[in-house]
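I am attaching a structure below and will ask some questions about it afterwards.
As you look at this complex, bear in mind that one protein chain is not there, while each of the others sits in place.
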Amino acid sequence: MENEHHGSKKYGMVIDLDKCTGCGACMAACMSENNVPFKKDETDKLTSITWLRVFKLSNGKPYPDSDICYLPRPCMHCAGPGEHGHSPCVSVCPATATDYSSETGIVSQIYTRCFGCRYCMAACPYHARYFNWWDPVWPDGMEKYLSPNVSPRMRGIVEKCSFCFHRYQLAKDKAYSEGRRELEEGEYQTACTQACPADAITFGDLNNPHHKVHQLAQPDPDNCGKPRNPHAFRLLERLGTNPKVYYLSSREWVRRAGDNYLESDGTSAAH
Amino acid sequence: MKIDRRCFLSLGVGAAAGVALSPLPWKLLDDSSIWSQNWPWTPVPKDGAASYVHSTCTLCPGGCGITVKKIGDRAVKIEGKAGHPVNNGGVCIMGLSGLQLLYGPTRVQSPLKRVGERGEGKWKEISWQEAIAEVAGTLQKIRAEGDAHTVAGIMESDRGTVPRLMQRLLTAYGSPNFFRMPSMQDSYEQALYLMQGVRAMPGFDVENADFILSFGSGLIEGWGAPVRMIQANSNWRSTGAHVVQVEPRLSNTAAKSDEWIPVKPGAEAALALGIAHVMIKENRCSGFADQAAFGFDDFVDDEGRTHKGFKQLVLESYSPETVAEVTGIDSRRIVDLARAFAAAKRPIALTGRGRGLTPGSVSDVMAIHALNALAGNINADGGIWAVPEPDYIEWPAPEMDRVAVDGIQKGRIDKAGGSEIPYTQYLLNRFALTAQGKGDYPIKALMVSEANPAYSLPDTRMFQKALDAIPFVVSFSSYMDETALQADLILPNHMYLERYEEVPAPAGYSKPLIGLTRPVIKPLYNTKHVGDTLIGIARQLGGNIAKAFPWTDYESCLRNTISGKWDSLMRKGFWWNAAYKPAPASNGFDTASGKFEFAVTIPRGTDKAGDALLPKYQPIIPEGDIAEFPLLLMPYETMCLSSGYTGSPPFMMKTVPDTVLKGNTGLVEISPETATSLNLDEGDPVMLTTPKGQANLRVHLSDGVPPGILAMPRGLGHRAYDDYMADKGVNINELMGPVEDPVSGLDAAWGIRANLTKA
Partner (left out) sequence: MIDSALIPEGVKRCPTWKFLLALAISGAVALWGVYAMLLCWFKGLNQTNMNDYYGFALWIWADLAVIALGGGAFFTGLLRYVIGKKELKNIVNYAVLIGFICYSSALLILGMDVGQPMRGWFIFWHANVHSMLTEVAFCLSCYFGVLCIEYLPLVLENRQVDRVPFFHNLSHNFHEIMVVFAATGAFLSFFHQGSLGGVAGVLYGRPFGYREGLLIWPWTFFLFTWSAAACGPCFTIFITRLTEKITGKQLVKPEVVQLLAKIAGWMLATYLVAKIADTLWWAFKTAPAAGFNFMDFYSNNALYGPWILFTEIIICGVLPAVILTVTPLRERSGLLFTAVILASIGVCLNRWVMVLQVLAAPVMTFDKWVLYYPSWQEVATTILPVAYGVILIMISYRYLPIFPQERELNPVVDSTT
């Protein structure tokens, strides 16, 4: 494989909205895997840290023509226009506290470097970034379940989905110790992918034609990864953020809800 | 030396410049940021060796295999067990949140004796010896007074060693009053018994079905074994199976289905019979109805009376036009639906509204089950199987002394299984009434284990009154739940990650399977396995009761009981009969006719001349006066909220949308049309009133609910537990009340009349 030779990966996700049940297991798996804190009241969604948030979409029609669909939204790990790694957020962070890895395509977040200016949050149109408005507090004793693989964040900084980067590192370490340079598809999977009871989330290397994500999304390398699968779409494709999370839906209205269209744009834009 | 102004100023400027050029400020700057990166109040999880323990989740009847990751002696993550027959690596939000229960603040940390008023939450820690002695002493006293029958026990399930120990204790002691929490299980089991003559559990071979006709079941919202069902649903997407959801509200299941039939509330069974009508009329039934069934055609009973068969009944009374009127579904659509169902290779019709938390009407279940018979999928691939009750518990019946025999003979307080309601085992919905002196005798003591009836039974206020009237209430709960809060004594069980226990038969699963839950970590607190506690109580009661409990402890009881399968359980975490297939329908049925009975004529062993019981549409009328309560309140279930077991830990609460709960106020869903007629807008505060109670809420406008309907989720409004769960929204059970099913006496309520006013 050409890509395997020069080792440049483009990890990404395909989420099948026909399968997603809105059950929220992915959200909880992410919270549990990544030591995401919680408060006594989490009903103010504007201050509730959810690296992965399941949005509820509706078609806006009255009963009984109404329809709903759930859309899980992790960080899109945007590659930016032309895949140069100028993600909306990365390009604006003044302290290089969030970065685009050309090795994996993952947008990192360095908690100890972030000084909490929140410019990246203003830049992200997906609201994938969350600020620690409070000190994280676990009820007495509950800090026992915290995972040592992900450091809990302090007050005053921004955090977001990392594509469970620590799992990549652990998998890499293991592979290296076994004398391998390349990871198998199944060796690096995110916590949400693993947990989803509906098998709605697929994760892998979008550059690798053998990986399921590639086959599902059929990214067009000549067009910044635009999906060629007519049922696939990305959120806000038109802004040029170049996300690495693809969605599948057999429903036209759902695909259309993924982006903004003018009436004059017609329907073809949404496939 | 005189320092003049000039000198002073120069010195000052010089000093400032000096400090700025020295390393001091820069070092301070650096140190302060390093400090901010290591704030001592931000926890740093301790590292250690990673290990994995395979166990079984008990947080719902789903029976998923789980793998718990440990770092040192800490459990840090719960994941689905790959390769497990039920959930193959999947896990639900509830199962994922288990560690927050384990380490959370709601645990009862030692035996507690109430010192304040009931419900006040004032406790004294006591020793296990004292606790067991106190229970045994009180029971001994009640027994001595000849009131053994007035002791009741409530558990979530009646399957498995622990529920059986509780039942055994009550039996040997002399009480018939063991209760299982109500659910769909009750009505489905009864329907199976009546139509197929088996005491069995329905197994749904959903993986192999190609047309799923669901009458209100929350297939992806916790019905049956939740993870298994969600996986099956995804699988249907690839196999091209057709899913039809018959349900008034646009639930997630309805939205994900291929076809949503927005039926009028409560009219699901009518639709089923309309479909039956079309199938019969157009001759689209399988041969099963003619060949293997009884009561399809008109028939003559032993005494020469002619009875109308199912066919005639359906053809006369359930034409698509009639049904269209009842259900609000266009008659064309009914015909199309019937044709599609009949044309499918392996269609399955199933029910149990939402998660199946209310038993529902047995007639409804029979009407829907009849469709399976018409389609010929009883005990067939992709159909409904009768799965035998697990039979590994082969304890000799306890020896009964005279007191015990007398007690049992007094009869159950709910009259379940009595002459009026011969096929129903438990009627917890009557418990509240009878315990208030409306029964044949008062209840003097109640033991509750793994159940939280003070929260989860409809009409909680009534149940509270019943509790108030019981002089001695014991809870075995691991958590300070609503029922435990009302107890006089709490003898806390280990929670499921700290104990051994077998988990029989995941709900709705089509093959016999037993899971094993095992200690992931050592018990954190001074708790005791409820099995050991029950054995301890029996021992102290002495005599025949003690004799009925020959085991040294629960673990040995479990090992002995399960002996042949123990190895498999320990090795794989589960035992199953992978090759299991039910006896084909051609083998006949265990009914009086030896066939599948559309017309249930002869309750076996009794009353041979009983009237024919046919699947009919018998509307269940919701409680309340329509003039006073012009609207209807219907509960719904969501995976984000636990509606039973333990409430929803913080992970789950975090996923609850702000259109369901905002701050501490719950929201009730209404259609924009209804909102306009009530002059209400999104978020307006309202007072919701039902015949059972009232609650302050806000409204959320949703196009998914039909006009005139109010929808609210189950699982909010806890009053016990911790600050992360308590006092958030409204417990819908406080607003609902049971409506007895005329056939079974079970709670068949699917809603309650309600009124909504601007607050």
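Note that the chains take the letters A and B in the order they are written out, and that residue 1 is the start of every chain.
FYI, contacts are C-beta pairs under 8 Å (C-beta built on N, C-alpha and C of every residue); 3 or more make two chains touch, one makes a residue touch a chain.
Please read all numbers here as calculations on a predicted model, not as lab measurements.
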Option touching the unshown chain, where A:K40, A:R155, A:K172 or A:R251 are the choices: A:R155
Hidden partner chain, residues of chain A it touches: 44, 46-47, 55-57, 71, 81, 86, 88, 91-97, 113-119, 121-127, 129-135, 154-158, 235-236, 238-241, 257-262, 265
Hidden partner interface residues of chain B, rising order: 5-6, 9-10, 29, 32-33, 35-37
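To be clear about the criterion, only the chains that are shown with their structure count from here on.
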Chain centre separation (chain A, chain B; CA means) in Å: 34
Chain A-touching residues of chain B, taken from the complex the two chains share: 36-37, 39, 41-48, 71, 74-80, 87, 89-93, 96-97, 99-100, 102-105, 220-221, 226-227, 230-231, 233-234, 237, 250, 252, 255-256, 260, 262, 639-640, 650-659, 661-664, 671-673, 703-707, 722-724
For the chain A and chain B complex, residues of the former touching the latter: 16, 18-19, 21-25, 27-29, 31-33, 35, 38, 40-45, 48, 50, 54, 56, 58, 60-64, 66-70, 112, 135-136, 138-148, 151-156, 194-200
